[in-house]
Structure formats: C-alpha cells, structure tokens
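For this depiction, one protein chain was excluded, whereas all remaining protein chains were kept in their positions.
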Amino acid sequence: MSVSNATREPRWVQITLTLLALLVLALFLVLPLATVIIQALSKGVDRSIATLENQDTLSAIRLTLTVALISVPLNLIFGLSASWAITKFTFPGKSLLVSLIEIPFSVSPVISGLIFVLLFGLRGLFGPWLIDHDMKIIFALPGLVLATVFVTFPFVARELIPLMEEQGRDEEEAALVLGAGGFRAFWSITLPNVRWGLLYGVLLCNARAMGEFGAVSVVSGHVRGLTNTLPLHVEILYNDYDFVGAFTAASILALLALVTLILKTALEWWHRDELASSRH
Amino acid sequence: MITAKTISKRFGTFQALDGVTINVEKGRLVALLGPSGSGKTTLLRIFAGLDEADSGDLILDGLNANGLKAKDRQVGFVFQHYALFRHMTVADNIAFGLKVRKGKNRLAKEQIEAKVADLLNLVQLNGLAKRYPSQLSGGQRQRVALARALAVEPRLLLLDEPFGALDAQVRKDLRRWLRRLHDEMGLTSIFVTHDQEEALELADTVVVMNSGKIEQIGSPAEIYDHPATPFVFQFLGNANRLNGEIKSGEAHTHGWTWPAPGLPDGPAVVFLRPHEIDMTSSRADAQLAKIRHPLILGPIVRAELELPDGTFLEVELSREEHLSVNPEEGSVVKIAPKRLTVFAGSVMSTPHLDSSFGVDNYEI
Partner (left out) sequence: MITLNRWRTPSIIPGFGLTAGYTVFYLSLIVLIPLSVLLLKALNLNLDQWVALITDKRVLAALRLSFVGALVAGFLDTVLGLLVAWVLVRYSFPGRKIADALVDLPFALPTAVAGIALTALYAKNGWIGQFFEPLGIKIAYTPIGVVIAMTFIGLPFVVRTVEPILQDLDRDVEEAAASLGASRLQTFAHVLLPSLGPALMAGFSLATARAVGEYGSVIFIAGNMPGISEIAPLLIITKLEQYDYNGAAAIAVIMLAISFTLLLAVNIISRKSRSGAP
C-alpha cells in the first residue's frame, strides 16, 4: 500500500499523535491492569496465595463458574435458535425481533438486577407466593443466574445473526435436495459454517457472565460463601480494607479478561472471514 | 418423465407462476428461457421441492410429487452460485448426498470413496479432491456442484443459470462439455437461463417464459423460425418493430406487402430482423432509404436506414454485403425485407414488448 505524500502528515506530527495515543492507552488501559497485579503481589506472593486458599474466595470462584456454566449454555441455545429462525426464514416483524434481542445491552446492570427483584423479591410480584412455597430466587443461585442470563442475553445471537444472514440459505437447501433432513443440515452444514462466530460469541458471553458485577450485586444479598460471586467478593474484601485479598481476587478476573482478549484477537486474526462482518 | 400441470405460485402480491403446464420426456435437455421475473427459477425450484406450488400437480416418473419433500425427490440441483459447503473439501462435498442416506440405501465407506473418485474423474477434477471451495476457480466450483448433484444418481438434473457466474470463454467450453455429459450419461436435465444464445445452442427443447406464463415450447429451430408471440420474437434477438395493417390475408407496412395467411383483418405488428433486409432489392415494392451512421464492427456493419416517412430501421450487413453496397452516410439504397414476421393486433395489445428486455439490444 503506497500512500502519496499529499495525504500524509509530516513525520513529527505522526510521531506526536502516535505517542499521544499510546499515552492514552497506557494511562487508561495498561496502568489499571498493572495496578491490579502489583497491588495483589504488594505483600508478597505468599500472602496472595493465602488469600486464594481462603474458603470464601474458593466458594466465590466455584459460584462464579456455576453461574457461567448455566447461563452461557442457555444463551447459546437461544442464540442458535434465534439466528436460525431469523436468518433462514422471512416473516413480518423480523427486524423488530432483532431489535428486541439487543435490548439488554442498553439496560443499566443495576436495572437488570432490579427487574428480577421486582418480580421475585420479598415484596416483589411473586414474592409472597415464593415464601409460601418455601422457594428462594432472589439472594440465591436462581436469581444470580437470571440476572446473568439477562445481561449476557444478546452476545451469541448478535454474533450469529449477521453471520448467518450473510451466508444465506443456499447451502442448507443444497443439503436438503441431496437428501439430508433438517437436523442433519443444521448439524453438518450450518453449525460448521458458523463455528468460529459461535466461539466468538460464547467467549464474550462467558467473559461478561463471569465478570458481571452490578446486576448480580442487586440480586445476590452478599452472603459470604453462599451467594458471593468472585466480582462481589472483590467488593467485600475491598470494603473490609483487605486490599491484598481484593486485588488478588481481582487479578484472577483480570487474567480471565486477558485470556478472553487474547483468544478474541486470535479469532479475529485467523478467522476474520468467518466472523460477522459488522461489529458493534 | 416429468409432468407439471397448471402450476401456480404467488409471492405476496407477485404472481410468479400462472398456470404453467409442461411435459419433459426422458433424456431431454430442456432450457427454461426468459427474462428475470418470468418465473423460470421459481418453476425449477418447485421441481426440486425447494418451493411449494400454491396449486397444480407435479408428477415425477409417474409419481405424484406434490407433497414429496425435497430430500425424497432424488433430484439433482445445481445452484446459481453453486452453494458448495464451504467448510468441506471437494470430495466431502461430492460425498455428502451419499453419506446422509439411511438404512438399506446406505453405501459402504469404500463404495462412497470409489464413487467420488469416479465423479471427480468425470468432471475432470482428479487432483483437487482435498481442496476447499474457496481454493477453486469459478469453472471448477461449477463442476464440483455438478458432480455433487450427480452423486445421488438423480432422476432429474436441474441447473439454475449454470453458466451465469462464469466469464465468456469458460462459459462456452463448459456449455459443450455439459451437452456431451448429458448425452453420455442419459440424463434428463432442465436448466434456467436468460441468455437466448445459450438456450438455442444447448437445449433440445426451449421453453420461453414471460410473466409467469409459458409463451412457447419448441425446438430451438421452431422457436427461432416460428415464434408464436411477439414476445418470443423480440426476446430471441434484435428486431425492428413496425406497425401495419392486415387486409384479406396480406400485411401492409411502409409500402411493403407480405403474406399473412389466416390472420384476421385489422392492425398488425410486423417484425423485421436487422440482418434480413435486402439492400439491393429489385422488388416492385422496394423502398428508397437513406443510410445513416454506418459503423464497421469487425465482421459486420451496422447502420440505420431512414425511410421517406421518417421511420428508422436498424440494419446489419455482412462484410461481403457491405462491399457490394458500400454504404456511406447519406447514400440512397432500395430496400425490401427478406422476411417479415406478422402478428395480428396493435402494439398496445402486446404489453410486454416495451419492457426493458428484448428491445434493449438495439437501443444501446
């Protein structure tokens, strides 16, 4: 790619702008990340490891994994189902459906938690009924899952829909003419065609599910060892002035974020053609 | 043999097919020819079971196929853009139809491999079994799509614009090759095209369609020499369209008289192909015309002829004719039609003539 001098800034401008941009990235992105790790290790590795072996931390990790393990598959199934219905068929109300699926992205995390408290909380719509039947949703695992499912709702669908739209229906039709049944066409044609996009969606969905704070904070009740996910545990330790503990727990989450970023970037480098072309 | 009876199909308010009836004998190579929106692709998709007709009957080899699912029809379909499975190799693409079979029809792995090898050989892609579709040229993809369709030993091979996405030279080669393949394998094939040259060169039978209806069915020669409707005449090549009048079995237009046996008295539409004009006519009704804008285009010469009443005709001459006439801007010649095609009715009553196809060839 050759670019003529007429559309190029002077060298010193280029260097200044690049340095400024890198400064912005360093101040805003690298520094917070570095802080987390350095604070976690500030009192020595042993102290950090001790924090990790704390029962409450371990159960927070376990709960976070459990919540993600339930929420992500739920939204994965939904994403596949929604994208099949939306991209393989033509029906009125299609674009409305697509917009409705995107709603959770524009709802504040706190409101995402609030709506389930309004439904299932002590004084919520179904609150009395739940008490009568000795069931608990808010301040328990089901509430955490509901809030997490809500905030991660669109991730898989919104990656798959543009991708499958772009790929059209021809290949599925070809499979059907060749004698395949509907499920076979989905399993051996559609699914392999969208595998990288699917992985991409699941990756982002999972990162958000494990890292969600606001929504689960509202429905959790913050009972240590019981309803505390790892991000909530970070808050509790921090408010207890256990900074090493808080930053150690935080660095696990930061590590998760880094792994997610690396995998995401790798997917974008190697499988760009097989991801949805429109981002954001 | 395949029979379609009064097939109709609407998409919303658009009538894609309007009572189409057609019979295709075993071993035939049939072209569905028409402009876009004429319903030809819809008809093909109904044959394959990819679309469902609103009404009418479809009979495949004596079997009523109305409710029969696409996967049970044993029809080969070559998609316009091939629809190759992008994540499968060439070999896996071809084997797909065999691998999805169930029960007693299922072939053993070795049989499938042997069959794929045969088909690769047939479509001359032997070395490319392990390639992916994205690594193939357009012509190669076309042949993979064909091999994949043939793998299931279809009773009927359907091709949607099979050469549409290819460049001119590849298209010509593939056309001849497909004709040979069809004959050698004893296939029954139907293909859709909007290119009249392709239809005339390749098919045994040409079905000309327009606005969801069949205009004419016939051999290429019949279609070309005896077009049944003005639409067919115009769709099959450039034509000058003239208004005329029929009186007691003779058509009269711009001073010329032409036999029109059996046509009712009244207004007429008369067509004159640009290459069917005699530029040195000695006929009694020959007309004087001025030559305008002669243009040498390789082997042919194109010009316009201005009749005394101000009408312009397009004319096409071979190089030899050109030499004998030597047309120059403004020179006057005596012209008469070598052949006229006469239809009863006025221009107004043939509504499709003014649409963008057929005529546009000589408006450019």
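We call the chains A and B, going by the order they appear; numbering starts again at 1 in every chain.
Throughout what follows, contacts are C-beta pairs under 8 Å (C-beta built on N, C-alpha and C of every residue); 3 or more make two chains touch, one makes a residue touch a chain.
If you're wondering where the values come from, they're calculated on a predicted model, not measured in any experiment.
Contact between chain B and the absent chain runs through residues 11-12, 49-52, 69-70. Chain A residues in contact with the hidden partner, per the touch definition given at the top, are 3-4, 6-7, 9-10, 13-14, 17-18, 20-22, 24-25, 27-33, 35-36, 39, 78, 81-82, 84-86, 88-92, 97, 100-101, 103-104, 106-111, 114-119, 121-125, 146, 149-150, 153, 169, 172-173, 176, 181-182, 185-186, 204, 207, 210-214, 217-218, 231-232, 234-235, 238, 243, 246-247, 250, 253-254, 256-258, 260-262, 264-265, 279-280.
Throughout what follows, only the chains that are shown with their structure count from here on.
A straight line joining the Cα centres of chain A and chain B is 54 Å long.
If you check the complex, the residues on chain B that touch chain A are 48-50, 69-77, 79, 81, 83-88, 96-97, 100-101, 148-149, 151-152. Residues 170-171, 173-181, 184, 188-189, 192-193, 195 of chain A are the ones that touch chain B when the two sit in their complex.
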